[in-house]
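The complex appears here minus one protein chain, its other protein chains still in place.
Order as written gives the chain letters A and B; numbering starts at 1 within each chain.
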Amino acid sequence: MSGQSGYNPTNPVEKWLDERLPILRFSKEHLMDFPTPKNINYWWTFGAILMFMLVIQIITGIVLAMHYTSDASLAFDSVEHIRRNVNYGRIIQGTHAVGASMFFFAVYMHIFRGLYYGSYKAPREIIWILGVLIFVLMMATSFMGYVLPWGQMSFWAATVITEIFAAVPVVGEPILVLLRGGFAVDNATLTRFFSLHYLLPFIILAVVILHIWALHVPGNNNPTGVEVKTSADTVPFHPYITMKDLFAVVVFLIPFAWFVFFAPDILGHPDNYIQANSQITPPHIVPEWYFLPFYAILRAIDFDMLFISSKLGGVIFFGGSIVILFFLPWLDGSKVRSGSYRPLFKPFYWLFVLNFLMLTYLGAQAAEGIFLLLSKVGTAYYFAYFLLVLPIVSRIETPNPLPASISESVLGNKGE
Amino acid sequence: MASDATSDITKRDFLYVATGAMGAVGAAAAVWPLIDQLNPDASVLALASIEFDLSTLSEGQSVTIKWRGLPMFVRYRTPEEIAQAKAVPLSDLKDPQTDAERVKEGHEQWLIMIANCTHLGCVPVGESGDFGGWFCPCHGSHYDTAGRIRKGPAPLNLIQPEYEFLSDTIVKIG
Partner (left out) sequence: MNKSSTTFKGLVLGAVMALSGGLSVAPATAAVVGVEPELQKWTFAGIFGKYDSNQLQRGFQVFQEVCSSCHGARLMSFRNLSEEGGPLFSEDQVKTLAAEYIILDPELAEGERAATPADNWPNPFETERDARASNNGAFPPDFSVLAKARGVSQKFPFWALNYFTGYQEGGADYIYNLLVNYTDAPHDVEVPDGQSWNAYLGGTLAMGPPLFEGIVDYEGDSVPETVEQYAADISAFMMWMAEPHLASRKSMGFRTIVFLLVLAGMMYLVKRKIWSNVAH
């Protein structure tokens, strides 16, 4: 989909540049004229919000790295130095820490929007796969970033998460030692995490560019899931979508600022204000909230399956819960994209959302009794949704009639 | 009709301009902390001014102390050094300054200077050189007993910080 109006430079300098580096043509076609379905709703603004968050995290991160010391004996105090002594340090550090949570909040919104409106379906499979890849990179980045303040939660998160790799048969132990750079999490672990935490965001940025490139081939999906037919179905990206996205970004900044300025520690854990101590484990260790559903899945497997130990089993399900997302475009065979026109799909989708929220809750509870039982049920439904529900529903479901075009659906809405 | 359309356009333009201006103000306000964080932090500023107890030095002794991360000479000059410095005619000086301008009245024995050669910043060696003051080994600049440049490539006398005597023995630098 190239621009409708095209780029016709009149000015000789622009012409000269255009023949050598058509960057203005590219910007005009992809940032201004790009035809976007006119019916996309506010769920679609999370893409722009995520781009904004990535930039915020990179900028504040670069600033923090100017003052941070990645040495196990100094890291904790250097973060406090930032909060106490550096000009605006408390705000910049708070923005980066709260920003991680806001980033994940936005990415979950973005993912669940894609799940509901079938944005992963042909011809958008690559966009989806790149998106899952970004999600995985984000998890790695935030996990390593969480280790850097070198508090008790940092240290024990690093210990527990690296320990996951020890579950791999035969080579697990050597991999564990390799990852940690020692027999336990220590200075070598901290310094490599700092190095990678600085590197990964730029890799994320590169994958984001691919993600958007892939998006600009078929163009945006939309709430009806009906492909764009004529130019009457679309509006140019600028000013229509840019202004809508900017409005959404400003609205998003309000709760963001609320947390940064009034409750910067509420999304974290008090134990991370205790310096790392390899001799004492905090009584109740929990990951950051955005890992909780997956953490619940990890802990739900407390039984051996044939020759697979419960530890390895937990790791397989934990990894599988992410890996399965890569295959989603081929698990859901329905030709209808949007959940709005799929009566049978809808209840299962909302159950999936509730189930995900339940897993989030369970990830924070002690793995025992009713919580453990519910975790198992939740894990089972998580996988069943992808492996059973979507393939079967797509075969037996009779979708509601689709509008002939986006324009028609818009006019129909107005009539209601 | 026509006037309605015009006023509508004006209203719209005003909204756009006002919103754009608001956004610009917000962006500038957000950028400022990112720039200001580059400035010296509170722990550095706390050391911007120090107090030094001169009673630890005896006549003819000098000490190099650290001030704002820079080395600094504090010298208790002997009467001969002071006389020697006072005797130099201003016309002999590359960067003319009397000895009185280099010290505080009533405290002529105390010479306080930043210990970086004004040529390229090396730390000169004390009580040496052709003029009994300081000699910079890097490029051969000679300073006299008042820290004034006498010979060699350095353009200026050794720089002096702001300082004041809080009492006869306590000097506040910076």
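General observations
What we mean here is this: contacts are C-beta pairs under 8 Å (C-beta built on N, C-alpha and C of every residue); 3 or more make two chains touch, one makes a residue touch a chain.
None of the values given here were measured: they were computed from a predicted structure.
One of A:Ala100, A:Val208, A:Ala276 or A:Leu292 touches the chain omitted from the figure, and that residue is A:Leu292. The omitted chain makes contact with just one of the residues A:Met32, A:Ile58, A:Ile126 or A:Leu267: A:Leu267. Within the set A:Trp16, A:Tyr42, A:Phe303 or A:Trp330, the residue that contacts the chain not displayed is A:Tyr42. For the chain left out of this panel, the touching residue among A:Met32, A:Ile58, A:Ile126 or A:Leu253 is A:Leu253.
Chain A residues in contact with the hidden partner, per the touch definition given at the top, are 38-39, 41-43, 77, 80, 83-84, 90-91, 94, 101, 105, 108-109, 112, 223, 235, 239-240, 243-244, 246-247, 250-251, 253-254, 257-258, 260-271, 273-274, 282-284, 286, 289-290, 292, 353, 357, 360-361, 363-365, 407, 410-411, 413-414. In the full complex, the hidden chain is touched by chain B at residues 12, 15-16, 18-19, 22-23, 26, 29, 42-43, 46-47, 50-51.
FYI, only the chains that are shown with their structure count from here on.
Note for the complex: chain B touches chain A at residues 23, 33-34, 36-39, 41-44. Taken together, the chain A residues at the contact with chain B in this complex read 59-60, 63, 66-67, 81, 84-89, 91-92, 246.
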